[in-house]
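Note that one protein chain of the assembly has been removed; the remaining protein chains are unaltered in position.
Which chain is which? They are A and B, in the order written, and residues in each are numbered from 1.
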Amino acid sequence: MQPSNKKYRNIFSLVIFVLLLAASPAKAALTIQITEGVDGAQPIAVVPFATDQLKTALPYDLVSIINNDLARSGRFSPMPEKDLIARPHDGGTVRFSDWRLVNMDYLLVGRVRQLGDVNYEVQFQLFDVFKGEQVTGISYPFVAGDTRRMAHRISDIVYEKLTGQRGAFNTRIAYVTALTAVTGKRQYRLNIADSDGFNEQTILDSSKPLMSPSWSPDGQQLAYVSFEAKRPQIFVQQVFNGQRQRLTDFKGLNSAPVWSPDGKHLAMTLSKSGNPELYLFELATKKLTQLTKHPAIDTEPTWSPDGSKLVFTSDRGGKPQLYIMELSRNKPVSRPRRLTFEGEYNARGAFSPDGKYLAMVTGNRGRFQIAVLEMANNTLQVLTDSRLDESPSFAPNGSMIIYATNRNNRGVLAAVSVDGRVHQRLEVQQGDVREPAWSPLTDAQ
Amino acid sequence: MKEVIRNNFGAIIFSIAVHAMLLGLLFFSFDFQPERKLLTIKPNVIKAVAVDASKVQAELEKLKRADDRNKKKEKDRIANLKREENRLRKKRAAEEKKLAKLKKKRQAEERQRKLEQKNLAELKKQQAALKKKQQAETKKRQAEQRKQAELKKQQAAFKEKRQAELKKKQDAIKKRQALAKKKREADKKQRQKELAQQLAAEEQAREDKLAIREIDKYQVLIRQKVVRNWLKPTGSSKGLVSTVKVRLIPGGDVIDVKVIKSSGNVIYDRSVERAVRKASPLPLPKDPAIAARMYDIEFNFALET
Partner (left out) sequence: MNHKLLLAAVLLPTVMLTGCETLGGQDGGEVVVEDRGTQADGSQITGSDGATTTGASAGTAFQGHQLDNPQSILSSRIIYFEFDSASIRNEDRAAIQAHAEYLGKNGGATVALEGHTDERGSREYNIALGERRAKAVRQLLLFQGAVSSQLQTVSYGEESPAAIGHDEDAWQQNRRVEITYKTR
């Protein structure tokens, strides 16, 4: 070997070595796989908004409504007020390191100003404590009478920013309450309340049973079944002015009315042909289209969000199960296909707002529970653990399912998250509460 | 003057002739190359007609011997001539002396004192001249000698050169051998070095193994802490993968968090970022050298359900 070659070889190796040295910091020394986490509510500190400047106090405390909303969703764990380590009202005085010490993920602060006798303005800021930066900051005007609605709107914004899902706090629930007087006489009411149970208003009072409230897509009307004439009839009522109209009074059953997603039709069950069948009722023309023709019971239709499919309960197979039918131009395009094969009894399907899930009542060995079918892969998951659950209805953001159940011999409402993780009990109203229907989200909210 | 020349005209002519002859001979005699001048071997003309080769050869040899002898003779003659020359010179000098003496004798009566002085001076001059001559002779002789010496030197130099070349070759060989030896030694050293390095590497590997065990252990601890602090986003996160690059400082505090591969879902990305921040400070080995290997970590968040 020539001496010069050796010299070049050494230089070459040196260069490579140096390059390698230079290259290694760009690649991390370690890679760690994280394949699990914990389930839990995200800790959030909501500091009471500054209201000391107000001439007239607000009728309700915004922050306690927000805390209730966030806690009810099961996704958040608001810090108890007594544990707040500081009370900032805007970002300028926030010390993130302090909030990190008490393990808060988020911080919500705000101020309320009075603009007039009943006019106010709220300004709030939401912070990511560990990142030490603002997530959002907004100000809204509102009037005193809308205080609760404003608080729910703020909850919706916080919920949406932190979970990626739209909030459903600024929504309503319709439900039926059955009261029994001491005389034994029964009274039935169709009620509407805020999603947190406040502001209950009765829109119909009857001595005969009321059933199946169903919201129109614009949230302005409710369809329902009333036995006031000692037989079931379908009515449609304007929620906000009480005006109502009887839609059907056919022989036999007039039941299970459900608004189509485009608001132009009601699917319903009529037995005028001799046995319960599904029909489409066109609101503008009152024209009826028969959708099923089978001696079995066919009832409880539910629309897919795009209006192309109807899922319904039928016992054509012997026992009640869920079937699906495809529609085109309001006519069935195929024979109904069975959807549920697990369990002895499956009824009362309810589509999620995104159409991916179907909630239902599932019965096994005498126990009736709420289950959810994932449409894509046909997996059924039972979400509740009680015995007498019924009437599942999705929240308009698809996050929760509200349903009726029995607790301490009373009919009450409860809610469960779609993945079964979060369970809620709703405020117990007087009487037996049943048949909840969650209003849709409207852009106005 | 004219008188002197007229009186000694013959001697002068003779002297000139001799000098001319001497000069001519000198010209010829300095050319002692092997090249023969037929002029000098003129006298040996072979008149015989019939001759045989051996005889010719013998004759040639004879001629050659004669030639050699002649050469020698010539050499001698040259030397003689030189001597002659010298003698002649001397003679001339003597003659001149004589002349001068005569002059002086004739001028003796007129200038005895001057003659004496002149004689003296002349003697001196003569002596000086003689010395000079002698010096010149010596010089010439020296020159001859030098030239001889030069020749010798040249021969010697040539010899030296050849010897030097030989030596060079030998040296070169020696050098190559020396280089080869050096290389062998160098190789040996290299091997020893490599062996030493290998041993060092093995030692390092052993230390690494220990370090790796430590790192493995702390990797588990870190993972557990991050898992504990990761509040999973609601809803299905199946298939979502988010990679976060984290930089630690001694003590395990997280000083930089960067999502280098997004899952495509903002909420998911934020949740994993929050998880590593909340898990700060991460548990690190006590040995700072080992801990230093864990200052850059990439977390790959991929929920299985």
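One rule holds in what follows: a residue touches a chain if its C-beta (ideal position, glycine included) is under 8 Å from a C-beta of that chain, and two chains touch if they have at least 3 such contacts.
Predicted model only: the values in this text are computed from it and were never measured.
Although it is left out of the displayed model, the omitted chain contacts the following shown chains in the full complex: A. Among the residues A:T299, A:T340, A:T384 or A:S439, only A:T299 touches the chain that is left out of the figure. For the chain left out of this panel, the touching residue among A:G91, A:G164, A:G197 or A:G252 is A:G252. Note on the undisplayed chain: of the listed residues A:G74, A:G167, A:G219 or A:P276, the one touching it is A:P276. Take chain A: the residues that touch the chain left off the picture are 180, 209, 211-212, 227, 230-232, 252-253, 255-256, 269, 271, 275-276, 297, 299-300, 313, 315, 319-320, 345, 347-348, 361, 363, 366, 368, 388, 390-391, 406, 409, 434-435.
Convention: only the chains that are shown with their structure count from here on.
Against chain B, the residues of chain A that register as touching in their complex are 1, 25, 28-42, 75, 100, 103, 105, 128, 130-131, 162-165, 399, 417-419, 421. Those residues of chain B that touch chain A in the shared complex are 183, 215, 219, 222-223, 226-236, 245, 265-267, 270-275, 277-278, 293-304.
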